[in-house]
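Here the complex is missing a single protein chain, while all its other protein chains stay put.
Our next item is chain A:
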Amino acid sequence: MSAVIDTHDHSHDEHHGPAKGFTRWLLTTNHKDIGSMYLIFSFAMFLLGGSMAMVIRAELFQPGLQIVEPAFFNQMTTMHGLIMVFGAVMPAFVGLANWMIPMMVGAPDMALPRMNNWSFWLLPAAFLILVSTLFMEGGGPNFGWTFYAPLSTTYGPPSTTFFIFAIHIMGISSIMGAINVIATIMNLRAPGMTLMKMPLFVWTWLITAFLLIAVMPVLAGVVTMMLMDINFGTSFFDAAGGGDPVLFQHVFWFFGHPEVYIMILPAFGAVSEIIPAFSRKPLFGYASMVYAVAAIALLSFVVWAHHMFTVGLPIAGQLFFMYCTMLIAVPTGVKVFNWVATMFRGALSFEAPMLFAVAFIILFTIGGFSGLMLAIAPADFQYHDTYFVVAHFHYVLVPGAIFGIFASAYFWLPKWTGTMYDETLAKTHFWMSFIGMNLAFFPMHFLGLAGMPRRIPDYALQFADFNMISSVGAFMFGATQLLFLYIVVKCIRGGGEKAPAKPWDGAEGLEWTLPSPAPYHTFATPPEVK
């Protein structure tokens, strides 16, 4: 294993810098450059998907149709979901993996640097195709991010074939990214770093990468079946031709459920780095954290039909998927208890990464509670496809995945840029996001329980007040993210204190042994881990 690394021991060009100009970014194989590009791309997509959410919330501000027509509204909900899932959250975590995994395991770069470049540059191409469908005749995808057939096949807009192509390209990019992560972790760890000594962020990403490799081909399969139905006269999902619309949902959710863990497990890992650092106390139950993540990943393959409790599954299937889904609460609970036990009797301080990490634990747990409620199949008949579900998955995705990303960004920005970010502004960013997010999403629980279906452009009058509050919260959350852009730009331009090698006194790990900013090439000689 280590033979590969040793050959670079005394190479003369260890300290050469990046190439100049645009080719530096186009042709780069450097994990730090590619990580930065992933993060910048993901933030751009976050703003684009977010502005679509603003359109949705503006239309829902009052009952009646004011701003957009239902057909365009459906395109907005669909594109918002697709862009946030595939464009914002997933690339952000790949960006963090690119930056941090080599530095955390003591590797000089990712194991497959050229493939790394290729998997990034596929993404802008895929999203150019996806977003361009909005300008095509008949509009873009309008069938929800879950694109259930036959609404997306027989009844889909003409641009659906472009949507399928974009999904294929994103899938290839994700699979290559996952292979790269696995190859790096398996082959490039510094001598002495056994698996059970790896930082949890590395562990969660390793497991996430296996999930990606397992399910992205399934997604590719389901969109290929759609492609055949639309363009080549097959009837996979067309009941009139002997096909089965429910088959679509089984295949989609076999991808879709592990996908939601793909979006949350790396955040679990990052939070497990940040909580101990600002508690100044080692992570409680390291081994059980690893086993819990593995258990969640395995269970994620046998719970997919809980998204389909109302399609008329046989009773045995209904019970099986209900019990398995409830079981997920056990390892998830273990993780939350471990984080709280890590904080318990630590010496806590609340810089921006810690604020986001603590909010992550509280709000993700609330999302977990509503998830447990949704697991109860009979109760799900009342919750399913209402705003209660919208509240649930935004509570696990916004303060879950996205707060996890913000926490990571503030935690490692000093290492990336060599400059401390502006703590006052960052805390403002946190509190505005925290308040805005809760204002936007908490009332959705009430709306769903009172009977408001999701994905509707207009609603009955009894839902008016909470929708207005929700819209105000959403506008606040959305506007606040521009502040984050300002904070990061200021930090990159060096406007702030110089960061020491280890700016957080409680932080542990190889990345903090490097100077800040981290040099262009790091760990050309592998460090010794004891």
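Criterion: a contact is a pair of C-beta atoms (placed from the backbone, for glycine too) under 8 Å apart; a residue touches a chain by one contact, two chains touch by 3 or more; residues count from 1.
The criterion applied here is as follows: contacts and distances are computed from a predicted model.
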Hidden chain of the complex, named as in its UniProt record, picked from "Energy-coupling factor transporter transmembrane protein EcfT", "Gas vesicle synthesis protein", "Cytochrome c oxidase subunit 2" or "Iron(III) transport system substrate-binding protein": "Cytochrome c oxidase subunit 2"
Residue touching the undisplayed chain, where the options are A:18, A:144 or A:527: A:144
From A:334, A:352, A:413 or A:440, residue that would touch the chain that is not displayed: A:334
Candidates A:19, A:44, A:67 or A:179 - the one touching the absent chain: A:67
Which of A:119, A:174 or A:318 contacts the chain that the document leaves out: A:318
Residues belonging to chain A that touch the chain removed from view: 58, 61-67, 70-71, 74, 137-138, 142-144, 148, 150-151, 154-155, 157-158, 239-240, 243-246, 279-286, 288, 310-312, 315, 318-319, 322-323, 326-327, 329-330, 333-334, 336-337, 340-349, 358, 361-362, 365-366, 369, 372-373, 376-379, 381-382, 384-386, 446, 449-451, 453-462, 464-466, 468
